[in-house]
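Dropping a structure here in structure tokens format, bear with me for questions.
With one protein chain withheld, the remaining protein chains of the complex are depicted in position.
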Amino acid sequence: MGTNYHHETFPWKHIVGFILSLVLTFAALWIAFSSGLATKAILTGIVVLAVLQAVLQLFMFMHVTESDSGKIQTINMAYSFFIAIVVVAGSIWTMAFVL
Amino acid sequence: MAEAAHHYDETMPLEYRTEESRLNILGFWIFLGAEVALFATLFATYLVLFQRTGHGPTTADLFEIKDVMIETLLLLTSSFTCGLAVFEMRRRRLTGLLVWLLVTLLLGAGFITFEVREFIHYVHEGATMQTSAFLSSFFVLVGTHGAHVSLGIGWMTLIIIQLLQRGFTPRTARKVFIVSLYWHFLDVVWIFIFTLVYLTGMVM
Partner (left out) sequence: MKWSEFFVTGEPLIYAADVSIVLTVIGIVFILTYFKKWKWLWDEWLTTVDHKKIGVMYIISAVLMLFRGGVDALLMRAQLTAPNMKFLDSQHYNEIFTTHGTIMILFMAMPFIIGLMNIVVPLQIGARDVAYPYLNALSFWLFFVGAMLFNIAFVIGGSPDAGWTAYFPLAGNEFSPGVGNNYYAVALQISGIGTLMTGINFLVTILKMRALGMTLMRMPMFTWTILITCVLIIFAFPVLTVALALMTFDRLFDTQFFTMANGGMSMLWANLFWIWGHPEVYIVILPSFGIFSEVVSTFARKRLFGYKAMVGSIVGIAFLSFIVWVHHFFTMGAGAAVNSFFSITTMAIAIPTGVKIFNWLFTLRKGRIRFTTAMLWSLAFIPNFVIGGVTGVMLAMAAADYQYHNSYFLIAHFHYVLIAGTVFACFAGLHYWYPKMFGHMLNERLGKWTFWLFMIGFNVCFFPMYFLGLMGMTRRMYTYSAGLGWTPLNVVATIGAALMGIGFLVLCYNIYYSARYGERDMTGDPWDGRTLEWATSSPVAHYNFAVIPEVKDLDAYWEMKKSGKGFEMDEEKLKPIHMPSNSGRPFLISIAFFFAGFGLVFKWFTLAIIAAVFIILGLILRSFDDDDGYYISVDEIKRTERLTRKEA
């Protein structure tokens, strides 16, 4: 099992992560208000950006793959992503018939 | 408990050095999985209900992008500074760790201040938890996140006190690491609130 604890002298990973998260946030803002896309396209776009940012936090800041339990941690997060999709999309779909 | 409870391995960061710490960190990751399910349910509730505004205001009536962006930037930055705190810890610099933790705390407190102001503002406009299904689900979703951040502030304060009392030990290091996971996770949740509640609410 990989135990890739990072040892750096300057927090490059964090700074890059931070800049990327800012870029993604402002990109979402731009898509929402200035892109002129159709509503559906906007929603798809910003959700994709949010997922990207979540992945970014997991890997750049939280070191999800780190330690001798890295594999378990990653599977755990992937499975929780599956559950989140099921609960959110499932509820919306199932309840869509209610006026 | 494993026999290796006090077995040291010098190549590992301090927070991973005891068996107990490794178990606790993994357990906290699993707990975050449960938190994902918890927030997913709140999001599901919100997304099913947010257009059911009854006689109350709609999302477009309420949300203002400026306040939301301030809150978002405060929390994003706090996640970054929290990362720096752990970075400093791994380089065994106690002062650096404490400074960045403190900055994180202040940014978190700033976030909460803005959020409370936002809520008070809504209530003054007559948009309360009791007004409509949309507002019930809005206040409970965003409020649960806010309660998590507030709890995180209290928790981090306790850990800062322990760091001042005891300095670097495997135990305090593990606590710092776990609270940092919690803090980053709350940032992730906020990103989805930002996207699915505020941006979506203003677009639709």
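As written, the chain order gives the labels A and B, with residue 1 at the start of each chain.
Following the convention adopted for this analysis, a contact is a pair of C-beta atoms (placed from the backbone, for glycine too) under 8 Å apart; a residue touches a chain by one contact, two chains touch by 3 or more.
This structure is a prediction, so every number in the text was calculated from the model and none was measured.
**Q** Kindly name the visible chains that come into contact with the excluded chain.
**A** So, taking every chain into account, the missing one touches A, B.
**Q** Just name the one of A:Leu29, A:Val64 or A:Val87 that touches the chain not displayed here.
**A** A:Val87
**Q** Extract the touching residues of chain B with respect to the undisplayed chain.
**A** Residues touching the hidden chain, for chain B, are 1-3, 5-6, 22-24, 26-27, 30-31, 33-35, 37-38, 41-42, 44-45, 48-49, 52-56, 129-137, 140, 155, 158-159, 162, 171, 175.
**Q** What residues on chain A make contact with the chain left out of this view?
**A** Given the touch definition above, chain A has residues 69, 72, 79-80, 82-83, 86-87, 90-91, 93-98 touching the missing chain.
To be clear about the criterion, only the chains that are shown with their structure count from here on.
**Q** Measuring from the mean C-alpha position of chain A to the mean C-alpha position of chain B, what distance in angstrom results?
**A** The computed centroid separation for chain A versus chain B comes out at 15 Å.
**Q** Residues of chain A touching chain B in their complex?
**A** Interface residues on chain A, with respect to chain B: 3, 5, 7-9, 11, 14, 17-18, 21-22, 25, 28-29, 32-33, 39, 42-43, 46-47, 49-50, 53-54, 57-58, 60-62, 64, 67-69, 72-73, 76-77, 79-81, 83-84, 87-88, 90-92, 95.
**Q** In their complex, what parts of chain B are in touch with chain A?
**A** Residues of chain B touching chain A: 12-13, 16, 22, 25-26, 29-30, 32-34, 36-37, 39-41, 43-45, 47-48, 65, 69, 72-73, 76-77, 79-80, 82-84, 87, 90-91, 180-181, 184-185, 187-188, 191-192, 194-196, 199-200, 202-204.
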